[in-house]
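A protein chain is absent from this complex, but the other protein chains hold their places.
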């Protein structure tokens, strides 16, 4: 058994029980973004969260234990994703990658925006011309320090 | 001559003249995000903007004309970027890709967040524990419509 | 012109003038590790450091300006390095990668050891059975926070 | 049967029994770094260590025997690792690889830092600005000798 | 000299002279779709069209002759295009490929839609919710005949 | 079940019953060329033909239904075939490809010879110096039309 | 100098002088199919033919000599051709490859149809529904003999 | 079932019964070279030969029928073979390929040496300095004829 | 300068002077097979042979010296050769590779036929049904010795 099998079981249960990530997140007690990532096998649950997940998805003790183990991360099967929704994000990195680099460096100097000390908030932004997806990414700036 | 050569000339001039993207953007009359992407060869300038760029970077008439031509886009040399700053964004797509997909689908149904009817705002977010990079991505939701 | 050409010119001057990284670092006013990385095109120099480098390596004004621009990082020509010394480090990541992951997670929980808020110190460790290379890597632990 | 199957069984037992590498290492009688690498299939246990592992993880006689056989090493599924923690180490090799090479050669002359006559110590380094991961790598310098 | 060099010369002249495909097409005396494909090196011009092109782009006699030679076709540098506009068409083939196959077969039986006895019309379709690109592809159905 | 399995079953039955393609074609009521292609999974049978095939090869109802579905075409395992007979045809395309292109274009102008509105006739041509294979390929010329 | 350079010179001269393969073949004294293949660098000319070619394309003595040397054959840049006309022929090999194999074997037994003792005749076949390309391939059957 | 499975069964029976190719060939009534190639799945047996093989290797009726079907030829798993004996032959083609080409063309003109109207004889050639393998390859010369 | 350039110069001289390999070999004083391989850059000439070649092909002193240096061998541009004559030899290795392996092993036991202690003789074999190419390959058998 490994984490991937637990993820598959969770997805199967979610589909069968017609659950929503937002509702699951409310029960887990975390944002929908973090909860979804965690249950898709990218984050680590604490004991209480795992117990909630156990109940929600009818997991065994061993499956529940795996949720509390830090997973080997990475959710894409290929370097360039084929799913249209995820591809758009890859395209943003491809088209805007050097732009993002130039602007963060201009504002902060040499360093990176952390993908770990990081949070993401995905919201619907009503718009008469068609609603928009509004995503706020917040990552700590980590400077390359001189030593 | 092609657009890539124009981009190299702009970068060399910018380095030699110690210009900043924010100042350049103010003169071009657009956001710093869009201006940077445009001058890095990913967007198209209008005639006035190109004229401003011509002066700023001492371009020839033909180089100026190329800025008004829609470029063949894509700014990365490899599918997986090696630069740490850009890699973190790739990693976000890799670790959170399926999460983003699930949550947008849950909120909006099947469709994508546009990478074209799209804007990006990169700001410094002061934080006593270390300033953060705050990025707002706003993309129109484009539903797969049933027809 | 780009940063790679500046790096090549620096390497050529260093060889011709028989300089040592430790001496160069003393003049630049930073550790030998950081200075070497910077002059090999991986870090960004400030104005004073760049001025020192200009003098040491007989650089032009434009070359000096490039040293103050954040570079596109990455120093290896291939994903798996062929140089025996660098390969040993790749091999350490390959053989010990999952071990490092398990132990950092066990001690700190889910997160990473930063490669940005990071310093490295390379020292000779005298040993009667043959001197050793002693490397201390110090990277801030960055936890995946729940949100 | 092969060593990979034994590793999977050990991981599943460790998860089910909620064991810690540090405790396992204490029982095995070796450092946590070496013990973890060994039980993840990269090192070879002696008879007593294997007997301890047999008891800890409820292994069969044949599985126990495999632990005493030198394994075919290598723990990563891809040349460039996707897990963020392990990737950061790969990035260190990528960004600092030529720097490490220059400095070891400057101090020791031509040769390598051994990845075999090698030890690693991973410790938490308390820091008011956020604890750090402190890693000491100690590898014998092996000179290319002239002969 | 070959056709690719002639195409480059035409593109440079078009940029320098700020010509539009629609105007060029009107002078060439064909649709803008066909004319663009032809001048990008994918179709063959007749003698009159080539003479017009000669004048428009200041071509030599030999360059003009090449325009009347059937070219070796194919215009993309990579199997998966990186330019967002062209990628969307690739995505249509990827996502809808089997659908298109099923539906044409259901309506017509076994055969293909010709890419040769084929025309394409690209028009702006005004729409209060945002103008649309309206593309009509018209290809003769070519049945696999039994014989 | 898919079409490939049906093809394998047909081949096994044909081998076991020592049938000939020419005889099978006579019963199916089509040319031997078309019939062979169809039963090797490249063409679509109509209801009567499928019923005949059902009887000839002792197929089940489901297998018979598959024969009436337009298949995903392509019969070679590798881009360059290893079988000597099929390789010779590949070699003809390789050695004579540009010749065929030049001559058809010279005679017909820009366009292609259809591989759909196409028939093939393979006959023995007695010859005192050794019989020859005479193949007539007839494909409709499809011009690129100007529009 | 090599044969490829001679082929390029011939093509450029043919374009500049607006010659036709059929007329060139009449002067060379061979079929248009063979002549075209020969002048595209796939066949060997005899001394008289080379002398005619010398005059037709204004070749030097050395270039003329190369035409009489057996060339390294193969005219495609990629294993799968991208030009639509040549691709259709590749598609014929792909879709009908196993069919051709089965039928030649059924008629002749194990062996091949020669691509060397081979001739090709390409003709226009008038057809009220659209003219057709009629190609006759005639290759000697070469049996695998038992020994 | 296909020919590859029949080949595996033959090899296993040959190993179990400790048969020799020379003896098998004597019973089949053909040279050892042809017989071995045939039973390794590269040639076609006639009815009598297949009956003999049936008895020798305890084949079923269907397996026996497969031996009389022309196989899809090719016996190597990779384009460049790894087995040392077969690699030496590949090396001969690689090192002497252009030499063979030059000499056959010098003697015969443009054409090939047939690999179909071909026989091979492998013999031990006693030699006091170590016995040699003497291989005679005899292939009909097939000229490219002009037409 | 390297050996490949010397080979090109030799080929150009041979074409210009209409020399034959057999005549060249007689002057070099070795078989036509060895001489051709040597002058195509696969073998090493001794001083006298190089002096003869110098005169025959009007080489410079440096070019002549290169002929006496052991070359890096290998004469094919691609793993699978596209030239029909050389491909037939590749096909022989592909179709008969496992046969050759079985028969040499049956006669000699485990080992190889040397491609170094090796000679090749290519002769015309008159045959009323069409002359044949007769090739004798003689390679020392090299057994894997037990030790």
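When the chains are written out, they are named A, B, C, D, E, F, G, H and I in that same order, and each has its own residue count from 1.
Everything that follows uses one rule, which is that a contact is a pair of C-beta atoms (placed from the backbone, for glycine too) under 8 Å apart; a residue touches a chain by one contact, two chains touch by 3 or more.
Being a predicted model, the structure only gives us computed values, none of them experimental.
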Inset, instruction - Using the touch definition up top, pick the residue from C:29, C:109 or C:130 that touches the left-out chain. - result: C:130
Legend entry - Listed residues I:14, I:88, I:101 or I:132, member touching the removed chain: I:101
Legend entry - Omitted-chain contact residue, chosen from I:30, I:122 or I:135: I:30
Inset, instruction - Name every residue on chain I in touch with the hidden partner chain. - result: 30-31, 33-34, 43-44, 70, 72, 101, 105, 109-112, 114, 116-117, 119, 140, 142-147
Legend entry - Residue numbers in chain D that touch the chain omitted from display: 1-2, 61-62, 65-66, 68-69, 72-74, 115-116
Inset, instruction - Using the touch rule from the top, list residues of chain C that touch the missing partner. - result: 80, 82, 84, 87, 91, 94-95, 129-130
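The working rule: only the chains that are shown with their structure count from here on.
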Inset, instruction - Averaging only over C-alpha atoms, locate the centres of chain D and chain I and give their separation in whole Å. - result: 51
Inset, instruction - Averaging only over C-alpha atoms, locate the centres of chain E and chain I and give their separation in whole Å. - result: 49
Inset, instruction - Please list all residues of chain C that touch 2 or more other chains. - result: 33, 72-74, 98, 101, 105, 111-112, 114-116, 140, 142
